[in-house]
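Step one of this worksheet: look at the structure below.
The complex appears here minus one protein chain, its other protein chains still in place.
In this document, chain identifiers A, B and C correspond to the written order of the chains, with residue numbering beginning at 1 in each.
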Amino acid sequence: MRRITFQEALNEALMQEMERDSNVFVYGLDVTDHKRIFGSTKGLVERFGSERCFITPLSEDAMTGMGLGAAVNGLRPVHIHQRVDFLVLAMNQLLNMVSNYRYLSGGKVKVPMVIRAVVGRGWGQSAQHSKSLHSIFAHIPGLKVVLPTTPRDAKGLLISSIRDDNPVIFIEHRWLYFTSGEVPREPKPTPLEQGNILNTGEDITVVATSWMNVEALKAAEVLEKHGVSVEVVDPRTIAPLNDDLIIRSVKKTGHCIVADNDWVHCGFSGEIAARVAEKCFNELKSPVKRIGFAHAPCPTTRPLENKFYPNAIDIIRAVEEKLKLEPIDLSNEEFYSWENRFRGPF
Amino acid sequence: MRRITFQEALNEALMQEMERDSNVFVYGLDVTDHKRIFGSTKGLVERFGSERCFITPLSEDAMTGMGLGAAVNGLRPVHIHQRVDFLVLAMNQLLNMVSNYRYLSGGKVKVPMVIRAVVGRGWGQSAQHSKSLHSIFAHIPGLKVVLPTTPRDAKGLLISSIRDDNPVIFIEHRWLYFTSGEVPREPKPTPLEQGNILNTGEDITVVATSWMNVEALKAAEVLEKHGVSVEVVDPRTIAPLNDDLIIRSVKKTGHCIVADNDWVHCGFSGEIAARVAEKCFNELKSPVKRIGFAHAPCPTTRPLENKFYPNAIDIIRAVEEKLKLEPIDLSNEEFYSWENRFRGPF
Amino acid sequence: MKNSFFGVTKMDRTRLNIELYKKEYLIRKSEETIRKYYMDDEMKTPVHLSVGEEAIVSGVIQAMGKRDQVFGTYRNHGIYLAKTGETDKFFAELYGKKDGMGKGKAGSMHMFLPEENFMGSSAIVATVIPVAVGAAFANKYKKNKNLVFVFFGDGALEEGVFWESLNFACLKKLPIVFICEDNGLAIHAHIKDRQAFKSITDIVSKFGCNVFKSESTDAEVIYNLTVEAVKKQRRVNKPSFLHLKYYRYLEHVGVNQDFQYGYRSEEEFKKWFKVDPLKIQRRKLLKLGLIEKEIKELEKAIDEQVEKSVEFAKKSPFPGEEELLSDVYA
Partner (left out) sequence: MKNSFFGVTKMDRTRLNIELYKKEYLIRKSEETIRKYYMDDEMKTPVHLSVGEEAIVSGVIQAMGKRDQVFGTYRNHGIYLAKTGETDKFFAELYGKKDGMGKGKAGSMHMFLPEENFMGSSAIVATVIPVAVGAAFANKYKKNKNLVFVFFGDGALEEGVFWESLNFACLKKLPIVFICEDNGLAIHAHIKDRQAFKSITDIVSKFGCNVFKSESTDAEVIYNLTVEAVKKQRRVNKPSFLHLKYYRYLEHVGVNQDFQYGYRSEEEFKKWFKVDPLKIQRRKLLKLGLIEKEIKELEKAIDEQVEKSVEFAKKSPFPGEEELLSDVYA
């Protein structure tokens, strides 16, 4: 099958969905400029015109409410943010309005809206451009929260999110934009609320979100060479969360590590750890280990930033600890990093 | 010792701290009207004047930033919200500014500010006046999050929060306002970051937040009569979380229930469950059970509202399940509810 | 024989004023009914009554087209009643019953009825404004000519999202009518302690909004103003902003008067009560030639409707337990 990048996959999903349904429109800061949200909105304004793809004032709160009103009136807005950090300006709409509008109408209205937001490490982003708020959104009933990892899922999950009749927060890691993989040409939805096994393994389960799946796969690759078989499970949709695959996997392996692209305290990693500890109570051979950001605002300088973000090595070390292995010599392993490809925009 | 209500305790703390330190000031919607935030700001404007106790425009976002600026300039603001739901309008200031201002200054500035916010069931509050966002605040490094349960703690923790050089989100359950207990007359701080054992027990640990402690104590009282001894642990400060007492308790009892005054998914209950499952891996005799709000926006109508909120009975049933007891006949127990005392304001 | 008044025949005008009075009376009657039964503690939902603002709501809504849409705040009873005319679902919702328009989940503060184009109301100040703007955006997108009307209080002007919404609506020239119902109070806080500006219309006009204002409690005046606004809006293709003053008769939330607390005076109330919307309108109907009996009859019809709805509401069952978790997702 044809290979394209994550970024192209997002772009193709938007293109095809806008083609299919004239109620779909795309808006947000920067969606029509020459950078086109890391290329993901390329060609849209040219093809569909400025009524269906347009920039807005710097008014995240109102623009979120605007999307809600449009959705209630039958449109399917896709609102895009260069950084998830800008969504905290819209928290009132998200938590007080978007999430419960349908409920309060007694089920009479639908709220089909997608909010795409970019997360992830850049290049000295510092504290205000580095958050990953997925657990916060996931905490609120009524919102769906989706984090694609593969290019195939970027396309398939975005299509599903646009077609879904509920508000979906769709979180994209900027480093994933450069990854490539097989993606069907036709608009094939990936069902929401289903996890995905990215690597099959027997010895230990790593549940990872977003970019952390790439780190987990790298860890699995390294560990494989040393005879350790790691199962990597990507929940993809974290709210509502279908934990079937995760639970099944941990029942099989008996060990679980959660590598979340976020802070640990009161985050999604705690939810997974709690569920696994409860549902695999008899099978767990060791406590669930959580890996996430350091408990600090994200610092700018590279050495501290490197310590702030967890990576494949942290996962490898955690696996060794769980399975009581000798530390593997990693000096010959190449751990990639794409941070240098990012110098802005944010 | 003298007994006063939770509401009086809060009031006394403010009064004494404003007396002690002229940099402390109190502001927010409704703080000077005749209702005085359920009485907790009584007498302040009369005693300290309208420069140190004043109402504001309806501008939660700016008023939070205002507090930050005042704190950085040496004052000690206490900002009050009738409902925590109004704080979501200030999320940008809280998550992007207040929480990391000190960090980004390289430790040069201090941010001594307190944000008091009322939570809890009222009386048909519905979805926009019923949230408990403590896990969201707790997720963000740099914020402290405090939930007092007893009148003594209401006073002591508020004093500590005002004297603390960090931003503190101070969350008060409206039903607690009516509870009374022994409270020292002098301004005696209760240290932050220490849990509190509200009831000593041997058979099972219930970790509860805010009002849920009252429910847990009621459950403990009922269970006591049937020979079950329940330890109730109130973490009080949930960020940064000192889990010593909790871990020690579960190591002793071998069973743990978390009764959180919030939704379950990706919430504080998951954090406790994850920690307990990890740190008491060998001692736990049954999986940690989490009790919280139903996973829905809060409905208005009483029968559904009654189902939405967990209570002492849910805790009792959970204990029975854990300890494999026959269901206790509760028909002669009186389970109080103070909801009728609340008809507004919100 | 024509007796022209804004180019309307006397017949038309009489009919119009009857309609306005019926709306006003339905609101007043419903609110009084709530006041009557509230202490039974069966309507377990905080209420923000519309008593005093009947002229505004009735006048504006009378000027709306059938397919125009409306949004409101928690102070939404007037809007609901004027727009839908129905009281069964209304009271059932207040009683928390299955037959409420929100199956009891919405309560007083979140009433809306999409099938009658009442598209939403919110209890967080100003939050419904951008949503209304989005609905207007959709109408323009779909080129369906429907207008959106959004009601909010003077307090909403202090929330940032009001300004963001205003800017976007004006920038995109959206088919929306902003209606600020200014009672000079946010709960108990006076406007002068909250707002640095004197005239909101002066400011709003600089965003490119057509502005209109009135302190009238005569629903017909409000109606005519709204008709004028809509005409101008359709002509020059700009949003409208109506700044309308009124007096809140009762406490902010709840069913009682609250002059005893001293934050406002009963004198002020008495002044406004002299020009009570219903008094004015009733007198006008007599002047327009209706006889007392005719008015009494239409009042009685409404009284009966409301009493029947209360009975209906009381008898309606509560929603089943399964409703707690339904409608969270579509």
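Structural remarks
In this text, a residue touches a chain if its C-beta (ideal position, glycine included) is under 8 Å from a C-beta of that chain, and two chains touch if they have at least 3 such contacts.
Please read these numbers as outputs of a predicted model, since none were measured by experiment.
Shown chains touched by the hidden chain across the complete assembly: A, B, C. Among A:Glu19, A:Asp33, A:Glu224 or A:Asp244, the one in contact with the hidden chain is A:Asp33. Checked against the full complex, the one of B:Leu104, B:Ile197 or B:Ile313 touching the unshown chain is B:Leu104.
In the complete complex, the residue from C:Arg15, C:Arg67, C:Lys206 or C:Lys271 that touches the missing chain is C:Lys206.
Of the listed residues C:Tyr21, C:Phe162 or C:Tyr329, the one in contact with the hidden chain in the full complex is C:Phe162.
Contacts to the hidden chain, counted on subunit A, fall at residues 29-30, 33-35, 55-62, 85-86, 89, 122-129, 294-297, 299-304, 307-308, 340, 343-346.
With the whole complex as reference, residues 158-164, 166-171, 193-199, 202-203, 206-208 of subunit C touch the missing chain. Where subunit B meets the chain that is not shown, the touching residues are 25, 51, 56-57, 59, 61-75, 77, 92-93, 96-97, 101-112, 141-142, 144, 164-166, 240.
Convention: only the chains that are shown with their structure count from here on.
Ranked by separation of Cα centres from subunit B, the top chain is C.
Mean C-alpha position of subunit B lies 37 Å from that of subunit C. For subunit A, the set of residues touching two or more other chains reads 92, 96, 103-104, 141-142. Counting partner chains per residue, subunit C has residues 100, 102, 105-106, 110, 122, 124, 160, 328 touching two or more of them.
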